[in-house]
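Single-structure report; data block below.
The other protein chains are all here in position, but one chain of the complex has been omitted.
Presenting chain A:
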Amino acid sequence: MDSLIDLWPELWVAAGETLYIVGLTLFFGGIGGLLVGLGLYLTRAGSILENRPVFVVLNLLVNIVRPIPFIIFLAAAQPLARVVVGTGIGNAAIIFTISLAASFAMGRIVEQNLLTVTPGVIEAARSVGAGPIRIIFTVLLPEALGPLILGYTFIFVALVDMSAVAGYVGGGGLGNFALLYGYRQFNPVVTWAAVLLIIVLVQLVQFLGNWLARKAFRR
């Protein structure tokens, strides 16, 4: 317990880092996921930009990346991180790698949410002369907004989960804090303090997500 009090400032720094990593990866991974999801949805058979080669490649890519355990993906993607963000270690590298992994995971969720939009509504938009870009922004995304918000809330938990291994490449955050000060120093109180904080964070975000989704479902 004493050690927890000693570590109190570090705990909050770690919490801040987690928020920083998760926030940025939610942003980049969210956009990436939206693009991948839209790509899958729009190019699939019968959709408005049907394109079999693009769909097959994208689909294969998602299926290849998604099953890789994140800790292995982190190591495998290190060279790529060096090329893109200039470093293979630290928060920058972990943010890049999580965003990449999240794009594929989120892409699948986005695709599934878009599939809940009735094809008839898209047909109605086409029948008045709306083009693909307009349909994406005025029909697809608004109509799927409720499920999309829930999907992003869901992926938030996965991002917190992925950020926990950031310590392995020299990143920070609550996961690293729990490993460093709790697990490795046989101090379960410290571990559980970090876990508790993560639970509270996830609860808050889930609550927010549900509330936003309800507003979107209001119609």
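Observations on the structure shown:
Heads up, the rule we're going with is that a contact is a pair of C-beta atoms (placed from the backbone, for glycine too) under 8 Å apart; a residue touches a chain by one contact, two chains touch by 3 or more; residues count from 1.
Definition applied: contacts and distances are computed from a predicted model.
Among the names given as "Succinate dehydrogenase hydrophobic membrane anchor subunit", "Methionine ABC transporter ATP-binding protein", "NADH-quinone oxidoreductase subunit M" or "Amidohydrolase family protein", UniProt records the absent chain under the name "Methionine ABC transporter ATP-binding protein". Checked against the full complex, the one of A:G23, A:G86, A:G131 or A:P188 touching the unshown chain is A:G131.
Of the listed positions A:L35, A:I68 or A:L145, the one in contact with the omitted chain in the full complex is A:L145.
Although one chain is not shown, part of chain A still touches it, namely residues 118, 120-121, 123-131, 134, 138-139, 142-143, 145, 216, 218-219.
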